[in-house]
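Every protein chain of the complex appears in place save one, which is left out.
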């Protein structure tokens, strides 16, 4: 199977490598073309522009860093739109529902087919082909590119109309953000009540609510170490967008709202660029010892 | 090793059976003595009163239904106190820190030794010897009865002074209650936003926050089925007590507080005797279809 | 002094009448021109279009129903922009900061002067010249039209750059919305605790937090009567916008966030078109008597 692939950032490179390894013929494009060199040695071809890639390949996958990059490769000169008639475009970047809809409409207006497919998982799962793929849009196109999704992810979901992939990510991240606050409150309560918070981690790990996030983040949170895997300001943005989605649909979410305010408090403390587990800091009593 | 065992409810019977199965000599007492018959056939002895059991055994374990039962076997006529001098008493009932302290002080005043050891886990883990034991009190006694804890649980923790076992349970249950609210909000948001909440369960199950509670409760919550494993009113009571513990120690817990108000809302809707996952109902829009 | 006046809704009519009564020469325009007849009998002139009014008058005041009407009179054919060069335009409609900025920029680009001046107060204060005017934009223009503001309001504030008028209204309405929730919770707690909520109103009225809103809304809320003075959905929208303003500026507002979720709950119960005091209904236990 032949696919185009736009974007060789950390995620994109791992994904394109996986496709090559599983026998796909891959034509690459990246804004800095030299980043393609390594994969060319493993058998990839290169296109000069997004348009050139789309012209050559029936299916083109994109994995770009943010909404503006995602819009740019589609709408700019020599962009995807120029040769999309009759072709399939699969955008796996994480973008908001509006951006996704804008791309979708433009592509359909030019006679192309579109699937949005944001993923859950970062560098390691991308390398291991263990992403979770939240796809939505053109069902026939989704079915055709399933072989690629099978290589890239451990599981893919088809969620219906364009926008649903973005929404599903928001719901998951909202639950995650509230859980992180609940966890932080528990760690703080344990510590301040004279319990060993390290023991709390052990106890939690043996019970029904044991989960990977508590296991991964707990020990570093107890060391006040918040090296950013998922920056707090992005988590707070997702909480805000999830609450806005709830507002549109008249869903009252008091726990998420309280968690969102805690993340905002953390931002006001200058912690926005740290890991989202840094919300833990909002609960601490100021140090009066100095 | 010889142990006394007071209380043959669902949990107590499973635990005493386990002890017998692993070669412990067990002397039973239960308020309704006939409940001991089955275990006698498997080799257990019977004591006529709590006092008689304590007199016979160096170590006596209790697993009673609530604080008043826990107080009663200790303080009533023919109770534990009468022969506790020089003996060890291990109360594994779930009681509040005050009840535990009252029992501890009385036993120490009579020359006995005390460990509180509430457990995490219900019937099935009790039968399988897979409880998590949160012990506190007399460290030497704890060490002496470790062989029994090893049979009853997959793991036991020694948490320091009496009261810490109860506190650790509160912290865990507080985190659990907030998580249940976050989960309910997510399910409701998904549904009201046009996503399939069943798919949300699948997506959650593949990610970093996957956990046993979501897996177990999710499918039944989507069927509005709340058969009580852990009654909502007890969950709300634990949230209240955890918040009170936070109040004592000046710990602000805005997410737990919001979750607690949602559980109170559920109580006001008459859902207190259902499973704590029934908090899901507080988020639903009233049915205007009739 | 001669002024143009665009918009003869409930508010606009009362305001234009006041201006006439105090000796202003007023040239009116309204989408339905016949609405001007009554005021013409009191001495007003009429312009055929917004452009015609602006052409004739050095200063034109607008009081329109919503952002789309406010944009329409400015940007449509025969709109304000056509003759604004060298003239002053004062928009007293309640619109969001973005709408206000758009109008401001267009007018300045055409060589006009702009003041936004949303008001606090409804029909009665408009008739009595007792509005509170929250003005921002061109300070010189503000100073020139002060005689008109003095007739229309009991007090006007100049708040700096365009957008600040809208923001000030949001802050005030946010405080008001949280207060309404606090008040509802108090009334409900009193009633459910066996106190007479009517007596609570009397006690509140004698203390430091006595205020006009409690006095006005309390008695009707106790009768479950929520005839809309300020519709709940508009109050909730203002809470949402105030929280968004806080988000931009990293201000954590946990009480406003909780109040906002209660208003959303009310919307989900179908109460959006009732008065914002209907948030009281979210706190009631369902009636199990039927």
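Lettered A, B and C in written order, each chain numbered from 1.
To be clear about the criterion, contacts are C-beta pairs under 8 Å (C-beta built on N, C-alpha and C of every residue); 3 or more make two chains touch, one makes a residue touch a chain.
Nothing here was measured: the structure is a model prediction, and the numbers come from that model.
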Going by the stated contact criterion, tell me the shown chains that border the hidden chain.
A, B, C
Based on the whole complex, identify which of C:16, C:145, C:256 or C:271 touches the chain you can't see.
C:256
If the hidden chain were put back, which of B:14, B:134 or B:258 would touch it?
B:258
Touching the hidden chain, out of C:151, C:176 or C:222, is C:176
Using the document's contact rule, name the residues of chain C that touch the chain not shown here.
120-121, 132, 134, 154-155, 157, 159-160, 164, 167-168, 171-172, 174-176, 178-179, 181-183, 185-186, 188-190, 192-196, 199-200, 202-204, 206-213, 216, 242, 245-246, 248-259, 261-262, 283, 285
Chain B residues touching the omitted chain (full complex):
240, 246-247, 250-254, 257-258, 260-262, 264-265, 267-268, 272
Kindly note down the residues of chain A that lie in touch with the hidden chain.
254, 258, 268-270, 285-286, 288
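The rule we apply is simple: only the chains that are shown with their structure count from here on.
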Under the touch definition above, the chains in contact with both chain A and chain B are C
Greatest centre-to-centre gap (Cα means) from chain B is with chain C
If you tally contacts for every chain pair, which pair is highest?
A-B
Distance from chain C to chain B - Cα centre to Cα centre, in angstrom:
55
By the touch rule stated above, which residues of chain B touch at least two different other chains?
254, 258, 285
